[in-house]
Structure formats: C-alpha cells, structure tokens
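For this view, one protein chain was removed and the others were kept in their places.
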Amino acid sequence: MAVKKFMYVNRKAPYGTIYALESLEVVLIGAAFDQDVSLAFIGDGVYELTKGQKTEAIGQKNFSPTYSALGDYDVNKIYVEKESLEERGLTLDDLQHLVWEDEDEDWAEKDSIRLVSRSELADVMAEQDICLSF
Amino acid sequence: MAVKKFMYVNRKAPYGTIYALESLEVVLIGAAFDQDVSLAFIGDGVYELTKGQKTEAIGQKNFSPTYSALGDYDVNKIYVEKESLEERGLTLDDLQHLVWEDEDEDWAEKDSIRLVSRSELADVMAEQDICLSF
Amino acid sequence: MTLLHTVNKSPFESMSFDTCLGYAKDGSTVLLIEDGVYAATTGNSAADKIKNASGVTFAVLGPDLQARGLENKLADGIKVVDYEGFVNLVAEHDSVQSWL
Amino acid sequence: MTLLHTVNKSPFESMSFDTCLGYAKDGSTVLLIEDGVYAATTGNSAADKIKNASGVTFAVLGPDLQARGLENKLADGIKVVDYEGFVNLVAEHDSVQSWL
Amino acid sequence: MKFSIQINEGPYQHQASDTAYQFARAALAAGHEIFRVFFYHDGVNNATKLAVPPQDDRDIPKLWSELSKENDLDLVVCIAAAQRRGMMDVDEAKRQGFEDNNLNEGFRISGLGQLIEAGIESDRLVVFGA
Partner (left out) sequence: MKFSIQINEGPYQHQASDTAYQFARAALAAGHEIFRVFFYHDGVNNATKLAVPPQDDRDIPKLWSELSKENDLDLVVCIAAAQRRGMMDVDEAKRQGFEDNNLNEGFRISGLGQLIEAGIESDRLVVFGA
C-alpha cells in the first residue's frame, strides 16, 4: 500500500483544552505506521511549542517536553505559521528548538521546525491525503 | 430574604451547542423563585431569538417557541444588545416579537425586548447580584 | 489536488472562518456548517469577505441554515447543499480540512 | 457596585475578550484565566487594548501564565494573582461575570 | 463569605473543572464557606466513578470527591443534564431499569432549582465553563 500524506493540524492552545495533548498522543501512535507525517501549528496552536512551560500550579502534567522527542520518531516536518507567531508577538526564539538526526547525512542534527507563511502552508496542506484536526 | 437581581447572560448561538437550550431551562425553573430576573442577549446570543427556526432536518428539537412563553412566567426584561444585532446584519424585525401582559395596567400587552446599547447594558449588568453565564 | 474546507464556528465569535479563508486556495471549496452558517448571511463583514475571496467556491449546509431561521438572509453566490450534497462535496475533493 | 469580569479564552481566537472590554466599566476588574492569559502578553493587539482601557484594573492568573511558558512576556500594568488572589478578587467585588 | 460555584464542562476536555477545583480549595483555605458546587451541561461528567486517568495525571472526579469528603462540600449534579449525558446514581439507574450506574461518592443528583437556590443563598456565584 502506498504511503499517504498525513497532516496533523494543531490550532488550540495547550492546557485550556485537551486537544493539544490528545493530538500529540495520536502523532506518537501514528509514527509507527510509516506514513508521510507533517505537523502544522496555526493560530493558537503555536502556543503548544513555547519554551519554559511550568504546570505544577495548575495541577496538570507538562507534556511540552514530548515535542522534543518527535525527531526520534521520524516526525520532523513541523510547520509553524509565521503570521500566527507575529500576531501573538512571538518569535521562533520563544519556541522550543526541535531537531532530528538525518540518517542519510551521518546523523547530522537538523531543525525540525519550518517557519512558513500562511500561503506556503496552504500549499503544503493542499497536497495532503488526510488532515487530522483537533 | 431580599429579592436578588439575577441576570442570565446568553452569548451562544442555538443548536451548534446546547448552552442556549439548557440556559432557557434554568430560566424556566428559576422563574418560580420570585427573584428579579433579566435576560441579556449579547454577541451570537442574539441568534437565539430569530424568527422562523425550522429544525426538522438537523434532527434537533426547535425550542425557540419557548421564548414567547417567558412573559407568562413574569420574565419580561429581555435585553438585546444593539451592536451585536448590527454587526450580524440583523434588526429587531428578524427576531421574535416577545410580549408580556402588565397586571398593573389592566393586562395591557407590552414588549419584553429592550433594545439597548452595549454601554447601557453594561450599566444594567453592573447592578446585578448574580450573573449566570452559559 | 483540491481541498474541501469545513467551518463550523460563527465568524462573529471565532477566528476559524478568517483563518480558513487564508488557507482556501483557488479551486477549493469552503462548506459552512453548524454555527458556521452565519457567515453565509447578508449585511455583515463575513459576506464581504466571501465576496472578495475570488476563485473559492462557497457552500452552506441548508439544514443548519433553516434551523437558525436565516434562509431568507442567504447571501448571493453561496450554494445551498443538504447532507447528501455534503457527502458529494467530500467525494469530489481530494481531502477535507475541518476548521474546528 | 463593582463587577469582576473573568475571560478564559484567547483574544486571538475568540471575541470574548473584546466583548468583555466593552462591558468593563470604570472601577471594575478584568481577570484573565486559562487561555485568557494570552491577552496579558506583550507585543500584540491585546496588549494595546489593555493599555487603552483606562479606569479598568487588569489581573492575570499566575499559574495559568506559568503553565503556558509566558511569564517573561507579561505586559506592564497587569497584576499577577494566584488562586488565593482570585478568591480575594471575587470577595472584593460585588458580583462576577464570566465571559465564557 | 459564602461562595457557590457552577461548572459547565466535563473533566479534561476543558480546564474549567481544574480551575474551579483550585478556586474551591483556595476559598476553603482562606476560611470562606462553599455553599454548593453545581455541575451543569457537560459539567455533570465530572461526577463519574468509572474514570481511570493515566497514573501520572490528575484524577479530576476523585479530586472533587475527596474535597467533598474533607470539607463536607455539597456537590450537586443537574438531573436533566445528567440524564441526557448518561450520568446515573444507583436509585435513578434502578428507576430507569439499568443494571449499572456511574455516579461517584460525594455527588448527588438534583434539580436546577438547586442552582437558583445557590444564587440566592450565597454571597457570590462564580461560573466556570468554556
């Protein structure tokens, strides 16, 4: 069976609702299926990737470290929408630095996050077979 | 015990979510408690009052006729925010005509809906003892 | 490849509709369902945005528009479909993105 | 009488914050909680709106701001409270309106 | 001061129940009284006794149940909302002919009048929702 293009579209902030966490759980399970996987972070979804999340006082589990493990699962196409960051007063420096190791280039460490414009991301989205929305 | 001012703040459109329906259920039960009751319709809440709702095809119960019964429950302070109507391209003519009968004036029929500006409604809200939000 | 976008939120309370328009490329279709149908009505900012989105087809789920009492407020140029029409739109496009 | 307003939605996805500002009269307090805390951060349109809302006190729930990793982005003039401070704000005002 | 709390959303999906719980704990710690916590809409789902969240996560229904036990809190689940969504205590389950029920200890099912009464009897009502 041919590999399909799966895009996980993340548009919700973490902790206020569970979508971000349960979306990540699908990504981790889905990684075992050897499909062509992309993650898109749009709108408030970009807040899922902020550095320095500390959740003790709200009584929830901090799941943000899991994003940095995605590279180990061969999930390394992580699209972050430029306009969404700018609208929120954020830059890439406010987000975690996510990397993966490229087997084909002697395990060279490469950036997983691709900062793209809305228009560029729209092109990537239009090429998907499956868009999973949460 | 002194009568308290209760305001039911309705900000959600009907059918897409259950808040409008279940809010109305509270209003009907609450009417038996002889408190000073107001309803505010703000934002998408104004859509709760549109005329001509026909819900057969979506499989849900049309609960909009219940609003016209509120007058019989002595619920007759129904504030509709002017700015919210205008932003949506609606006028009072698009809404149900809600009335009540004034016992003190020989059961004269009077309008229940009070079209008010955001600023006027803010003043009314500030006088409440209890704001119930759905 | 062509994409079917669905929007189920009011354009007056949520940014989902605006975000969707940013992703709706030429040749794609935007289907308004549930509380998203309010964007299909006349005399407001959503109607203007739809008019300006050239190259994109707009459709609205009739049952949801009827339920909300706004059939007579339908803006020009928006196709009304029933659930069968919704199914057809899904079949006719290559994939579906739901702007929840 | 004074009103405590709470907002628990992001100002970038929902209109709740804007609507709340329209109802926040002089002497009232707006408390940002849950996803509402994003309005308390710098460098965006929400920060400008807060700056322009003179006569209104703004507070943010610290635990929610920390959880979201944005303590260092807190805009000027917004008071940080913990859950005890939230309780105190409720007690100090005559009633509470939650902009859900 | 006497507080009441209304919760409109179920556990986990939204933060509403978490925030309400932290608020309730802080209010009790500060010496306030909580007259009632009223679970409405999907909020009724906080009353389940069948939840088994992951071990490294909080158990929201259990937290409420324990807080109730420690502080003699009145946790009221709206019956109309509960029936729609499948929350049943043992008596209601019997009445409906079900062999199973799912209401946790510390919660009781009652009518919407309990919410209005909470508004009348309390100095403040705070609503948590989505």
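The first chain written gets the first letter, and so on, giving A, B, C, D and E; residue counts start at 1 in each chain.
The rule is simple: contacts are C-beta pairs under 8 Å (C-beta built on N, C-alpha and C of every residue); 3 or more make two chains touch, one makes a residue touch a chain.
Just so we're clear, the structure is a prediction, and the values are computed from it rather than from any experiment.
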{"item": "Shown chains touched by the chain that is not drawn here", "value": "A, B, C, E"}
{"item": "Which of E:S4, E:T19 or E:N102 contacts the chain that the document leaves out", "value": "E:N102"}
{"item": "For chain A, the residues touching the chain missing from this view", "value": "1, 4, 6, 18-19, 22, 25-26, 29-30, 32-33, 35, 129-134"}
{"item": "On chain C, residues whose C-beta touches the chain left out of the figure", "value": "6, 8, 33-35, 61, 63-64, 82-84, 86-88, 90-91, 95-96, 98, 100"}
{"item": "On chain B, residues whose C-beta touches the chain left out of the figure", "value": "15-18, 58-61"}
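Everything that follows uses one rule, which is that only the chains that are shown with their structure count from here on.
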{"item": "B-C or B-E - the one linked by more C-beta pairs in contact", "value": "B-C"}
{"item": "Chain centroid nearest the full-protein CA centroid", "value": "D"}
{"item": "Farthest chain relative to chain C (centres taken as mean CA coordinates)", "value": "E"}
{"item": "Mean-CA-position distance for chain E and chain D (Å)", "value": "26"}
{"item": "Between chain A and chain E, centroid-to-centroid distance (C-alpha), Å", "value": "35"}
{"item": "Distance from chain D to chain C - Cα centre to Cα centre, in angstrom", "value": "33"}
{"item": "Residues within chain D bordering two or more other chains", "value": "8, 12-13, 15-16, 34-35, 63-64, 82, 95-96, 98, 100"}
{"item": "Per-residue overlap in chain E, given as positions that touch at least 2 other chains", "value": "8, 15, 19, 22, 125, 127, 129-130"}
{"item": "Pairwise chain contacts, counting only pairs that touch as defined", "value": "A-C, A-D, A-E, B-C, B-D, B-E, C-D, D-E"}
